[in-house]
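As you look at this complex, bear in mind that one protein chain is not there, while each of the others sits in place.
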Amino acid sequence: MTNRKTLALALALALGASMLAQPALAAMKSKITIATEGAYKPYNFKDSAGNLVGFEIDLAKELCKRIKIECTIIEQEWDGIIPGLTNGRYDAIMAGMSIKPDREKVISFSRYYAATPIRFATLKSSKFASYKGMMDAITLGEVDDKEKAELDGIRKALEGLTVGVQGSTTHESFMKEFMPGIALKTYAKMDDMILDLEAGRIDAGYTAVTYLAPLKEKNKDIVEVGPDMTGGPLGRGVAVGIRQEDKELREAFTAAINSTIKDGTLSKMAIQWFTFDASAKE
Amino acid sequence: MDLGFLGWGARGWGDEFFRGALMTLAVATCAFLLGLVFGSIFASFKLSRHWPLRILGDIYTTVLRGIPELLVIYLIFFGGGALLTSIARGMFAYEGFINLPTFAIGTLCIALSAGAYSTEVIRGAVLAIPKGQFEAANAIGMSPWLKFRHVLFPQAARFALPGLGNVWQYALKDTSLISVVGLVEIMRTASLGAGSTKEPFTFYTTAFLLFMFLAWLSQRVFLRAEKWADRGVRRST
Partner (left out) sequence: MDFELIASTFPRMLAVLDKTLILAASSLAIGFFLAIGLAVASLSRFAVARSLVAGYVYVFRSTPLLVQLFLIYYGSGQFRHAFEAVGLWALFKDAWFCAIFALTLNTAAYSCMIIRGGLQSVPWGQVEAARAVGMSSVLAFRRIVFPIAIRQALPAYSNEMILMVKATSLASTITIIEMTGTAKNIISATYRPVEVFLVAGAFYLTINFLITRAVQALEIWLNPHQRRRSNRRTRVAVPR
């Protein structure tokens, strides 16, 4: 019996010692892992060969070059992307994630590097397609009277219809805050929502114009309705998500993003992937 | 329906599915084996003389057979790392993160549920061994280890194999649920392909057929294992 107890104690000590022996989290690592979703064209998606490509993939490589660290890019399903970061499975998130107050409670963000407006999309044959918006763009931070009228108009047009969004996104927050009472369906992936839009299970989708652009090319039946929307519950721009305690890494990313803005690299990348300059300006 | 999508190489998703199938098998195998470990431990609890252990065993099987696997996965995935990290911080004063690789998290999720079913199978198998065998072993003075090696294990293994075959099929099918953890196995591959090519029927049918194939393969393996375990046994039927 004594032998077994000693063995058990020795094993426990060894386990504990091995845990302690792991390198403590250095102030900033020289190798990091960045997580992306891989299903949000053109920010991040997979090409037909199965490789991760997109605006954020290229940007990540460029930023890491400027920060002078090695980075590996992995994919992670959207639902679990924040817990993965806080659990230590990777060190940064670049997945089209916007800065939002309830996200800031759990993680921190670098400065933003892109902002794309969000818009409704529907099938040409749908009732909603006949809605004529009065404005071209709305900022949801401070809604003035004209914008409020527009939003009310949209809400009336959507009455009785079903809208689809990706779950746990700023798009969902917008629908819940500004369009309460409209039937909402949430999907794990943007692509699944489009599948249902094309199948007629939802009457409209609400997502980024950059996502809609290549979609409209492939499927001529999809049209955009209503104004471009930014701000408010839609967040303060897309940024790199980082753990709250990794201050150095956050500052490094911010500095790198600033340098890509200054020398125009960010603009060029944005135009290449988004066909318009969605990048941050200063 | 464009079957060209299933080709190999750059344009096709065939190689993705192959890799996904390997991942599915890998996770299922590790989860099954880990589940056997859990099952053996908790089965021995449930068969123990000490009532606290029996209650612990009961709680484990009742909870994990009664709660949807998806919920268990959400718990482990959203909270597992944090739970382990806080245990590590509390017990070992470890400053950093317990960085459980995705594979381990997925395996653990399935192993917990598979373990609960394994517990019942193993317990049933052990109980099926005629008591006389143990009495005889005691009569000739076998030590506990010898009893385990010569009486309990071989016979329990034989009785447990059919049930464990079911548990394996269960683990194999459960791998489809852990795509939320981020593991790229068959289901997630199909989902990604379906979304980007807008051909869900093609991709989900492929996943469907792949699973059927894996199930068929497993069945053959288990049948052979059962034949091997039954060697030298005279059957009454």
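For this structure, a couple of remarks:
To keep things simple, chains are lettered A and B as they appear, and every chain counts its residues starting from 1.
Note that in this section contacts are C-beta pairs under 8 Å (C-beta built on N, C-alpha and C of every residue); 3 or more make two chains touch, one makes a residue touch a chain.
Every value quoted in this text rests on a predicted model; they were computed, and no experiment measured them.
Contact with the chain that does not appear here is found for just one residue of B:I67, B:V151 or B:A225, B:I67.
Considering A:P101, A:G141, A:G200 or A:G264, the position touching the chain not shown turns out to be A:G200 (whole complex).
Of the listed residues A:E56, A:D91, A:D192 or A:D246, the one in contact with the hidden chain in the full complex is A:D192.
The residue touching the chain not shown here, chosen from A:G54, A:P83, A:G96 or A:G133, is A:P83.
Touch with the chain that is not drawn comes from one residue among B:S40, B:Q133 or B:S176, which is B:S176. What subunit A contributes to its contact with the hidden chain is residues 79, 82-83, 86, 102, 106, 167-168, 185-188, 192, 195-196, 198-201.
The omitted chain makes contact with subunit B at the following residues, 62-63, 65-71, 74-75, 78-79, 83, 169, 173-177, 187, 190-191, 194, 198-201, 204-205, 207-208, 211-212, 215-216.
By definition in this document, only the chains that are shown with their structure count from here on.
Chain geometry summary: the mean Cα position of subunit A and that of subunit B are 34 Å apart. Residues 16, 19-20, 22-25, 38-39, 45-46, 48-50, 74-77, 79-80, 83-84, 86-89, 188-192, 194-195, 198, 218 of subunit A are the ones that touch subunit B when the two sit in their complex. Residue ranges on subunit B touching subunit A, taken from their complex, read 9-13, 15-16, 77-82, 85, 88, 91-102, 179-182, 184, 188, 191-192, 194-196, 198, 200.
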